[in-house]
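Comments concern the structure below.
What you see is the complex with one protein chain gone and the rest in place.
Here the chain labels run A and B in written order, and each chain numbers its own residues starting at 1.
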Amino acid sequence: MLAYVIRRILMTVPIVLGILLITFVLFSYVAPDPAFTVAGRGKKPAQLRAIRKEMGLDKPVWLDSRAKAEQDGREYKGHFNSQFFDVVLWRFPESIKYHQPVGELIARKAPVSLAVQLPIFLIELGLQLILALICAFNRGRWPDLVVTFGAVLGMCVPYLSIIILGQSVLGFGAGIFPVAGWDTGLKSVHFMALPILVGVAAGLGGGVRFYRTVMLDEVYTDYVRTARAKGVSRNNMMLTHVLRNVFIPVVTQTVTVLPYLLLGSLLLERMFQIPGLGGLMVEALFNNDRPILLAMTYGISIAYCVMLMLTDIAYTLVDPRVRLS
Amino acid sequence: MSSAATPAAVDTVMGAVALSERPRSLWRDAMARLHTRKLNYVYASVLAIYALVAIIAFTPLLGKSVFDAQVGAQYAPPAFTGTVEQGTANEHSTIRPSLWLGTDIAGRSVLYKLLYGTRVALTVSLLASILSVVIGTVLGLLAGYYRGWVDALITWLYTTINSIPWILLMVALAYALKDREFKMFGQEFKLVGIPSIVMALGLTSWVGLCRLMRGEVLKHRERDYVAAAKAVGAGTSRIIFRHILPNTFHLVIIDFTLGIVSFVQAEVILSFLGLGVKDQPSWGVMIDDAKLELMRNVWWQFAGATAAIFGLSICLNFLGDALRDALDPRLRGVD
Partner (left out) sequence: MAKPLLELRDLNVAFNTERGQIRPVRDVSYSIYPGQTLAVVGESGCGKSVTALSILRLIPSPPGKVLSGEVQFEGRDLLDLSEREMRGVRGRDIAMIFQEPMTSLNPVYTIGDQIAEAVMLHQKVKQKQAYEIAEQAMRDVGISDPGRRLFEYPHQMSGGMRQRVMIAMALSCKPKLLIADEPTTALDVTIQAQILELLRKIQRDTGMAMLLITHDLGVVAENADVVAVMYASRVVEYAPVEELFDAPLHPYTQGLLKSVPRLGAHSERLVSIPGTVPNPARFPGGCKFHPRCPRTREAAAVAGAETVEVVTAEERFRVLETCAVKEPLLREVSKGHWAACHLAEGFESSPTTRPDLANKRAVVARAVGSMIT
């Protein structure tokens, strides 16, 4: 068990390095030069150079010679090494737009995203599992057909269209909910209802189909037949034998959704003016605010990676087969 | 239940009993399975119409100038609602096709924009799907066949990419590639619009197929037919592409079909984030433009673009499911 945990942690190391490499290449070589953003329009090359030096963008990629670095009066660490250590230690340059440390910005906005996304996630998962169970119970009969057909229909409407529709019809038209906005503390519940409703509606379909398939795969296994042959009832079979085996794919699927909890939905937060991470990221895209984009991409990926690792370890507690192999 | 209802009946033609138990190949069998559901023909026909519209949009018949032209007043409602505005009907009191679905903020025809958007949507999603499928297939085949360090490298690459949430990576890449100039072969290339979107989508979406292919190839390379091919002296590339690939190709087809759906939907998100196509109408841009129109009761642009995406997605989804059912070897054979 301990050996497995250690091995799993070691397996994560090259992946984290890979994430660093990809984000570095993406934002240092491919992405547009942030100096233009800082300088605004019509700056002279000399000014741009100064800005680049201030932001540390003029450093060489790898190690610089110590002598040359001292002569230029700067750190001798290269671009990649310094970013590597900075990023590992969660040190990012200030946001270009807000002139605030990115870490603080993210820490402030993450709870807002969580407050909207966590209810969406829980309600959605609950509904998906219930609907999938209904389908699996009634395979091939009308409840199954209606739910699966509805799920496909739901999946085919663009997310943005659902948001726009919800906002215009339920918010603006019917006036049941505020169209957009946010408030502090408990008062924000008022503003959260519509985004949550829209978010659940948009994400329901895919999961229902996935869990239905997973459950049906289990329903036709030999061990279920054995259980039925010894006289286990259908309900009991579903709730003990099948559900326990379905648990693993459910957890796997759930984990892939977790990073979006923090990221919020880019579209949802922007459209409803929720001051969360998703909104921050969209703004950073429009403002070319590279430090924020880098920190978000990297930070969320690392968080995701750690979650994947933890779930793999958690499996060993749930599934006896994994424990030994 | 009468036994005549069963397909067991054998054609007895002029005293000869034909027992045509011809073995059917995987693909023939799949086509036969697709054929049994007549709805599949409906999906295929609708897709053909989309494709036709996209092809026509490439001709000057529906060129850029057509959709760009102002054809009526601002926000003229669709013709079928009956609320025709003054001056839009011509002297024969028939309504021009350009006004069938109303106009947008600049008085341009929503119908023409939709038709032209079909071209953009299909170009983007087809090219992105081809890109991702090619990368996924090739890397998956290589990893599964060669194993060893090739496999380790490719597995590391896709595990890493898989550890970055897709939407994040895709958006970051689209952002990084937007309006970039590259010098290649002594020439300057500028990535504007479609090519950068295609790359952002295609380069980030191959992981699923690659992983599937790798797993299948690992299974297939141990099969007897591969050993037989080796025994008659077939080279490695011949074994991979002539023997293993055809046996795993159904995965590629299914991934390709369902990939198109997600790329059409992703184009909307990119348009919303300002990373979509520029200077030409696309469904994503239309929905994005319609964000606030709906509150002014101007619903036609929104409804048109949403319906266009919905129709395409639903046909591809159902056809993709049918393909999966028809091609998945786990589901064949009755016992």
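Couple of notes before you dig in:
As a working rule, a contact is a pair of C-beta atoms (placed from the backbone, for glycine too) under 8 Å apart; a residue touches a chain by one contact, two chains touch by 3 or more.
Predicted, not measured: the structure shown is a model, and the values here were computed from it.
Here one chain is not drawn; of A:85, A:149 or A:223, the residue touching it is A:223. Here one chain is not drawn; of A:232, A:251 or A:306, the residue touching it is A:232. Contacts to the hidden chain, counted on chain A, fall at residues 139-140, 220-234, 241, 244-245, 318-321, 324.
Keep this in mind: only the chains that are shown with their structure count from here on.
Residue ranges on chain A touching chain B, taken from their complex, read 14-15, 18-19, 21-23, 26-27, 30-32, 152-153, 155-161, 164-165, 167-168, 172-173, 179, 259-260, 263, 266-267, 270-271, 281-282, 285-286, 293, 296-297, 300-301, 304-305, 308. Of all the residues in chain B, the ones that touch chain A in their complex are 156-157, 159-161, 163-165, 167-169, 171-173, 175-180, 261, 265, 268-269, 272-275, 284, 287-288, 290-291, 294-295, 302, 305-306, 309-310, 313-314, 317-318.
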